[in-house]
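Step one of this worksheet: look at the structure below.
For this view, one protein chain was removed and the others were kept in their places.
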Amino acid sequence: MAEEFPPEALAVFEEIKAARGIPDVNNFWKALAVDPALLRRTWESLSAVMAPGALDPLVKEMLYLVASMTSGCAYCTASHTAAARAKGMTPAQYGELLAVVGMAAETNRLAEALRVPIDPQFQ
Amino acid sequence: MAEEFPPEALAVFEEIKAARGIPDVNNFWKALAVDPALLRRTWESLSAVMAPGALDPLVKEMLYLVASMTSGCAYCTASHTAAARAKGMTPAQYGELLAVVGMAAETNRLAEALRVPIDPQFQ
Amino acid sequence: MAEEFPPEALAVFEEIKAARGIPDVNNFWKALAVDPALLRRTWESLSAVMAPGALDPLVKEMLYLVASMTSGCAYCTASHTAAARAKGMTPAQYGELLAVVGMAAETNRLAEALRVPIDPQFQ
Amino acid sequence: MAEEFPPEALAVFEEIKAARGIPDVNNFWKALAVDPALLRRTWESLSAVMAPGALDPLVKEMLYLVASMTSGCAYCTASHTAAARAKGMTPAQYGELLAVVGMAAETNRLAEALRVPIDPQFQ
Amino acid sequence: MAEEFPPEALAVFEEIKAARGIPDVNNFWKALAVDPALLRRTWESLSAVMAPGALDPLVKEMLYLVASMTSGCAYCTASHTAAARAKGMTPAQYGELLAVVGMAAETNRLAEALRVPIDPQFQ
Partner (left out) sequence: MAEEFPPEALAVFEEIKAARGIPDVNNFWKALAVDPALLRRTWESLSAVMAPGALDPLVKEMLYLVASMTSGCAYCTASHTAAARAKGMTPAQYGELLAVVGMAAETNRLAEALRVPIDPQFQ
C-alpha cells in the first residue's frame, strides 16, 4: 500500500514507526496523508504534547481518552482505549474513568440546562 | 437564602457541606434544588463516582475537568479547574492538560472528517 | 429601534407579533434580520413545525426545550423554558424533564464511550 | 454469554429483565458490566428517572429520544426510537418529533452564531 | 423501491431529480420521506440556501462541508465531500479545508477551556 503515498508522507510514517517501535502506522496517519503538511504538523504537535512532562504518561493518555469519549469520536475512543491499556490502565481504572465520563456528561448538561451562574470563588 | 429551599433540598445541602467541610454549597446544587429528587440522586452518584478507588483523586478530578472542557460547559470548567487546583494540580500540569484537550479536539475532528476506519488491532 | 430594520424584516416582525399576540418580537428575530430571507424562511418553517398536529403543543415545546438544552444553547434554553411554562409546564414536569436531559446525557455518552453495537431488534 | 459476567452484573440483569418482562437485556447493559458498580448505579438512576410521575411515559420517552438524537448517539437513537414506538408513538408523532429536532438544531445554531442576548423576559 | 413512498414524497423526489439532473435521489431524501411535509420543507429550504447568490457555489459547498465535519455527521461529511469535489474542489483545497477544520477545533476548545473574555474590538 506504501506506493500510494507521496514521499513527504512516507517520511513521516518512518518517523512514527521509529518513535513507537511499530511495523506500520495506524489508519489515522494514512488518512492524514491526503495533506502531507497537515500530516507532519499533526505528528509533530502530538509528539510534543505527549512527550514526558509534568503529567504521568498514563494520566495523559487517560485525559486524551476522556476527551475523545466526550467529543464522541469512535475512532479516537478505540485507539486511545488501546493506548491507555498498553500504558497500564487496569480494568478497575477503566471502569472509574467511564464513570467520570458519564457523570460529567450528566452534570455538564444540567449546569447548562439550568444556566447556573459561576460562583465568585470559581472565577 | 436557605428559606427558599424545600426541606429535602436543605437536607442534601447539609450532607454536602459536611462531606466537603464547607460553609455553603455552590450554585450548582442550589439550582438542582428545583427537583429535590434529582438533587439527591446527583449528589449520591457524584459521591460514589468521586470516592477513593483505583484512580488517584487528583487524576479523577482532572478527567472530570477534561470532560467539562470538551463538552464546553463554562460553569463546570470553572468549578472543576478550582477543584483540581485545590487537590494539587500545578500550573505545569494544567498547561499540559490544556495541550491534551486542544490536541484531542483537533485529532478527534480530523479522524471524523476523514471517516477513518478503525484498525483491527483497536477493535 | 424599528427604523434600523429593512422593510422585508419589519413585515416578518408584524406577522410574528400578530400570530403570537405580542407587542414586540424577541431578540432572536431581530438578530436574524441581518438576512431578511433567512428571517422569513426561519419564521415560516418554525410556524409550520410548531403548528397544531399529532403532538400536543406543550409536548412539542418540551421536545424543543430538551433539544436546546442538549445542544447547549443558552438563549434557546431560556426562551423555550419560558415558552413551555407559558404553555402550562408545571414545576414537577420541569424537574422530570431536567432529569431526563441529565440521564440521557450520561447514557448517551456511555453508549458511545463503550461503542455498544446496536441490538438486532432496534435496527 | 452469561458466564462472562460477574455475579453483581448478573444480579442487575435479573432486575432489568424482571422490571421489563424481557428474556434478555440489551447490549448497553452488557457493555456497562465492565464496571458492575456503574451498571447498578445507571440502572437504578434510569429506573427512578423513567418511573411514573408528572410526565406521561410516552412523553418522557420522546424527550429521551430527542436528547439522544441531538447529542448524536446512534445506539441511543435506535433504542429509544424502538422504545417510543413500543409505548405508542405513531408515525405522525415521529414525523413531528423529527421536525422539532431539525428545527431546534437550526435555530439553536443560529442563536449561538449571532450571539443573541437573552431578552429580559426570559431571564 | 418507489412504490413504498407516498405520492407527496414522490413528487418531491421528481423535483430533486429534475433540479439536479440525476436519475435517483440519495438516501437522505428517502429517509426524510417518513414525513412528507418535512421532506418538502427541507428540500425547499435547501434549494433557497444553496441557490446562486453572493457566495460562489463551491465556497458555499465547502462551508456546508466544514459545518458537517464539525458537527460530526458522517453521512453529511461523505455527501458534501462528494458534492464539493463535483463542484471543483481540488485535492490541495481539500487538504487546506481539513487543516482549517482541525485548527478551528483546537482553538475553539482552548478558547472555551480558558473561558477567554471577548475583546472589546470583537463585540
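Note that the chains take the letters A, B, C, D and E in the order they are written out, and that residue 1 is the start of every chain.
Quick note on the criterion: a residue touches a chain if its C-beta (ideal position, glycine included) is under 8 Å from a C-beta of that chain, and two chains touch if they have at least 3 such contacts.
This structure is a prediction, so every number in the text was calculated from the model and none was measured.
S.K.: Among the chains present in the display, which ones are touched by the chain that isn't there?
M.R.: Taking every chain of the complex into account, the missing one touches A, B, C, D, E.
S.K.: Which parts of chain C are in contact with the chain that was left out?
M.R.: 34-35, 37-38, 41-42, 71-73
S.K.: By the contact criterion defined above, which parts of chain D meet the unshown chain? Give residue numbers in ascending order.
M.R.: Missing-chain contacts on chain D: residues 69-70, 72, 74, 77-78, 98, 101-103, 105-110, 112-115.
S.K.: Which chain A residues would touch the chain omitted from the figure, given the whole complex?
M.R.: Missing-chain contacts on chain A: residues 37, 41, 45, 48.
We take it that only the chains that are shown with their structure count from here on.
S.K.: Give me the set of chains touching chain A intersected with the set touching chain E.
M.R.: Touching chain A and chain E alike, sorted by label: B, C, D.
S.K.: Just going by residue numbers, which of C-E, A-C or A-E has an interface where over half the contact pairs are the same as at D-E?
M.R.: Answer for D-E: the repeating interface is A-E.
S.K.: On Cα atoms, by how many degrees is chain A rotated relative to chain C, nearest 5?
M.R.: 180
S.K.: Cα centroid separation between chain B and chain D, in whole Å?
M.R.: Each chain's C-alpha centroid was found; their separation is 22 Å.
S.K.: Please work out the Cα centroid separation of chain B and chain E, and write it as a whole number of Å.
M.R.: About 34 Å separates the centre of chain B from that of chain E.
S.K.: Where in chain B do residues touch two or more of the other chains?
M.R.: Residues 34, 37-38, 41-42, 45, 48, 69-74, 78, 101-103, 105-110, 112, 114 of chain B each touch two or more of the other chains.
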